[in-house]
Every structure is written in C-alpha cells, then in structure tokens.
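First comes the structure, then the notes that go with it.
What you see is the complex with one protein chain gone and the rest in place.
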Amino acid sequence: MTTITEKAKDLVKVDKRDGKLALAHIYVAFISLFIGGLCGLLQTLVRSGHFTLPWGIGYYQILTVHGVLLGLILTTYFIFGFQIAAVSRTAGTLTSKQRLLGWIGFWVMTVGVVMAATMVLLNEASVLYTFYAPLQAHWIFYLGLTFVIVGSWIGGAGQILKYIEWRKANPGKPSPLITFMVVINLALWIIASLGVATSVLFQLLPWSLGWVDKVDVLISRTLFWYFGHPLVYFWLLPAYMVWYVVIPKIIGGKIFSDSLARLSFVLFLLFSIPVGFHHQLTEPGISSFWKFLQVVLTLMVVIPSLLTAFSLFATFEIRGRMLGGKGIFGWLKKLPWNDARFVVPFIGMVAFIPAGAGGIINASHQMNQVIHNTIWVTGHFHLTVATSVLLTFFGAAYWLVPHLTGRVLTKEMNRLAIIQAIVWSVGMSIMSTAMHIVGLFGAPRRSDFSTYGGSAQAAEWIPYQLAQAIGGTILFIGIILALYIIANLLWFAPKGDEEFPIGEVSEHAEKTPMVFENWKIWLTICIVLILFAYTVPFIDMIQNAPPGSIGYKFW
Amino acid sequence: MSNKKEKELNLKGTLYSVGFVGVFILVTWFMAFYLFIERF
C-alpha cells in the first residue's frame, strides 16, 4: 500500500537543533514527574494515617510541590517540547530566530521554576498552586511564576512565527493539521494566562512586596479561575493532537476528517475560557444567573469532546474493518494491541469516559454542592490530567524521545511500556475510585490526615484513604517504570530511526475549508464570549468590593 | 461522489460505542442528581 513517497515522508526527521530544544523541555518535564510524583506518594501515605513526614516537612509543602510541579511544570514543559517537535516536523525546521525565542523562553521559564521552587522548599510559599490569597507567599514565589508564564509566551511566539511563515509560503493552503492545533493551543494559553498574569502582577506581587496593604480576594480568585479552567484544556489539547493526528498513523489508518478535527479545536478555543465560574459555584459575591450562564458555556465545551469520541471510534473501526474485522465489534480485535504507541494512549482515551462524565456532574450548577472541594474532585482530575493526558504523553514520549535522540524503541521497552500503562491503570483505578466514593461521603481534598475530633463520619473515610495509599504506591511504581523507559530511550537504546508518526487524511473526508485559518473570526468570537461572560459580574465585583484583605502566613 | 462513498462506510461499531458513552454519561449524571435531591 505504502508508496515510495509516503515511505520517504515517514522518515522525515525533526531537525537536530530543534530536537535539542524539544529535548531540553522534556528533560525538565520528567525530572518534575519524579519529584512531583514522589510528593504525591507521600501525600497518600500521610493520609492513610500510618505515616508522618520526617524532618519537619509540612504536608501542605509537599502538596504545593506536587501541584506546582505536576500541574504546571511537567505539563507545560512536556507540551512545549512536543509542540516544538510537531511544528518543526510538519511546518519545517525553525529559523534561527524562532529557535532562539524557544531557548529564551525555556531559560526564562526555568529560572522562574527555580525561584518558585526555592521559596516552596524554604516553606515560604505553602499556598498551593491555586495561590489562595489572602494566604501570602514570598514575593519571589509569585515573581518566579510570572517568569514561567512570560517565558511560555516567548517560547510560544517562536512556534507561532513558524506557522505564520508557513502560511505566507503556502497561500491558500490549509496549514499542516498538527501545526494548526498547536497554534490553537497557544492562543488558548496566551489568552487564558493573561488572567493569572494580571492577578500576579497587579495584585499579588505589589501586595507581597508590601507596596499595597490589601488584596481583593474575590477578584484574585476570579482572575485565577479565568485561567484555571482553560489551563486544563491546554493540558488536554496536546493529548487530542496525538489522538487525532498520530494514533491513526500508528494503527495504519487515516485521519477520519481533517475538518472535524479543526472544528473541534476551534470550539475548544471558543468555549474553554469563559467558563471559570464553574470553579466558583459555591462562592458568595457572584450571582446565580452569571454562574448559570457560564455553566451553559461549560457544557458547550463538551461538544468538541463528543465529536472527538466519534472520530476516534470511527478511525479505529474503519481500520479494523479494513483488516477484516467482522460484526459490530470485530474491528476492535484487529487493532495493534502489542504496540505501546497505540495501547498506552488508548488506555488514556478510555479513562476519559468516566473523567468526562464526572466533569459534567461537577459543572452542573447547584449539583456542585455535592462534590465541591471534596476529594471526588481530586479523583476526577487524576483521571483527566493524570491518566488521559499523562498516559498519552507517555505514549508519545515513547516515539518522540527516541526520534529526537536518534535511537529506537526496542521490543523489550515496548513490552515494558505496555506493562507500565497497565500498572498505571490498576493504581489509578484503585486510587481514583476510592477518591470518588469517599468524596461523595464528604471527605475533603487538600487536607492532612485528621480524625476530625473523633467524628463517626470521618472514621468511615479511613479505609478509603488506605485504598488511596495502596493506589498511590502502585502509581509510584508506574512512575519509576516510565522513568526507566525514558532513561533507556534517552541514553541507552540502540541507535536507529524512530518514526515521528503523522497521519494522513482519509480519502472519504472532505476538502478542508479555509475558514478555519481565519483567525480574525475565531479570536473575535473568543473575545466577545469572554466579555459576554465576565464583564457584568466583574464590574459588579469592583463596584461592590468589600474592604480588602491583609496577608496571612498560616503555615 | 464523496456522498456515495460515505454511505459505504460501516460505522455500526462506532455508533454502539458512542451510544455506550452517552448512556454512561446519562446514568452517572442522574445518580449524582438523585444524591443532590435526596440530601438536605
């Protein structure tokens, strides 16, 4: 089937210099995975009630490390490494200016990470990654996080410039699908992170430096959650890139529809930002009407995921039937169940079914009272980001890292990668299920071990917390396995050519309309929706602002 | 032409699969809603 030109395309390598930039990001990502994962293990052990932290380390200190390193650092660095490689692979080698921007961004972010990490280690910033004003961290912590965000803008600019250059060189042609998706994700990230940057620069930094006495808590929370929800889509979209563009190639099939893939990404850009209130559903100071309006927009963002579910199943079924799969589900058996590059992300896709269902419940307006700030929510996002997204990132790293290092994924490593994903699924099923159930009983998230004054209700939670520790331990074994495989691919695997798989669009699919590349339309709608959802309640918050809050250091 | 090809695609399995996803979402949502109604 494969023609010579297609074969040649398969062997297209990411330029060595771009590869180095991508790898630098991936190194930081996996170091974060180790430290952040270790903190996660310790948290589950502490909460089982059978373990106390040595050397005066605080529970909330390691919780801050876990959240910042895994939620912000691992994700952002891996995503940037992946996106740089994907743009270079499909839109062409970066120019030296674009690559320089990439490096400047990398170092600005990394300096920021070191600043923030130092303050957390010195116990000057146990405010968790959601900030929690008026708890007041050291100003260096806030400045460090500002560097991370500004660095990401600089690095992101390098990737966007490549896209602009490609469009100029290829007028009237739709851009390579994955490059288009990268640009959507960066647009989402930049628009969203403006919120948190505003809060840090104009509220938290001046306040922690002592230039102003007080901070407006509700505004800082609103700005944070304006950023905090699109943040989760910033994590998710690269996983969707792999599912839409890479997986079809790995299974030997075609992309079901280029247009539908672009449509779902555009919908994510439009609907994942004006929805932050669904994290603030039980807060005072915001009227039920505006909360409900954002709930409606939140459920709109489910639609692109519905589209994605269909496209993925269709891709699998078409390929499975091509290979002779019969009956309703016969095609499933024909999929490459021995190929880690497929199996590992596939498990991630399956996890997204309960993850998505839980997400709809969380966002359902007053129903949020059942689960708000219970450990159900922790169980939820350990399915979304720590399973769907993370396993997809692992699955992608298993070809991306050797592609960049000029090595290959051996049979043994492939087998170990599948075992790793199974270990992960077992550990996560135990931990996340326990979290979901005990969350419904009322057990809170982000809390140290406690018997709550001998409460009978809290006593019922302890067996589930023990289950979380068992799940957490299995997950940590999973992290060790993943790091072992990555170390092998970085330094020890045999030299060779590992493919960077990029799928082609099915001949059944329609020609892609150029409207998707019309950024004026999408950015305008995006901004109009944000203004629509936020302007009135935000003005209300400013006009009716109570006296602000002084800073507290309660840890 | 492309329309004709489209009809030839057998996506029965996909339909059942997404159907399962949909039913799962509905069932879990109504379970949570029941819990909300049942509690004070």
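By letter and in written order, the chains are A and B; residue numbering begins at 1 in each of them.
Throughout what follows, contacts are C-beta pairs under 8 Å (C-beta built on N, C-alpha and C of every residue); 3 or more make two chains touch, one makes a residue touch a chain.
FYI, contacts and distances are computed from a predicted model.
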Name per UniProt, for the chain absent here [options: "Heme exporter protein B", "TRAP transporter large permease protein", "Cytochrome aa3 subunit 2" or "3-methyl-2-oxobutanoate dehydrogenase (2-methylpropanoyl-transferring)"]: "Cytochrome aa3 subunit 2"
Visible chains that the absent chain touches, using the contact criterion stated earlier: A, B
Per the touch definition above, residue among A:57, A:307, A:350 or A:525 touching the missing chain: A:307
Contact partner of the left-out chain, one of A:93, A:259, A:410 or A:473: A:259
Contact residue for the chain not shown (choose from A:286, A:390, A:505 or A:533): A:286
Contacting the left-out chain in the complete assembly, out of A:92, A:252, A:406 or A:548: A:548
Footprint left on subunit B by the chain that the document does not show: 2-3, 6, 9, 11, 14-15, 18-19, 22, 25-26, 29, 33, 36, 39-40
Absent chain, residues of subunit A that touch it: 58, 60, 128, 132-135, 217-218, 221, 259-260, 263, 280-288, 291-292, 295-296, 299-300, 302-303, 306-307, 309-310, 314, 360, 364-370, 372-374, 441-450, 452-453, 455-458, 510, 513, 544-549, 552, 554-555
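Following the convention adopted for this analysis, only the chains that are shown with their structure count from here on.
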Chain centre separation (subunit A, subunit B; CA means) in Å: 25
Complex contact set, residues of subunit A against subunit B: 306, 309-310, 313-314, 316-318, 320-321, 328-332, 353-354, 356-358, 360-361, 364, 366-367, 369-371, 440, 507-508, 510
Touching residues on subunit B, where the partner in the complex is subunit A: 2, 5-6, 9-14, 16-18, 21, 24-25, 28-29, 32-33, 35-36, 39
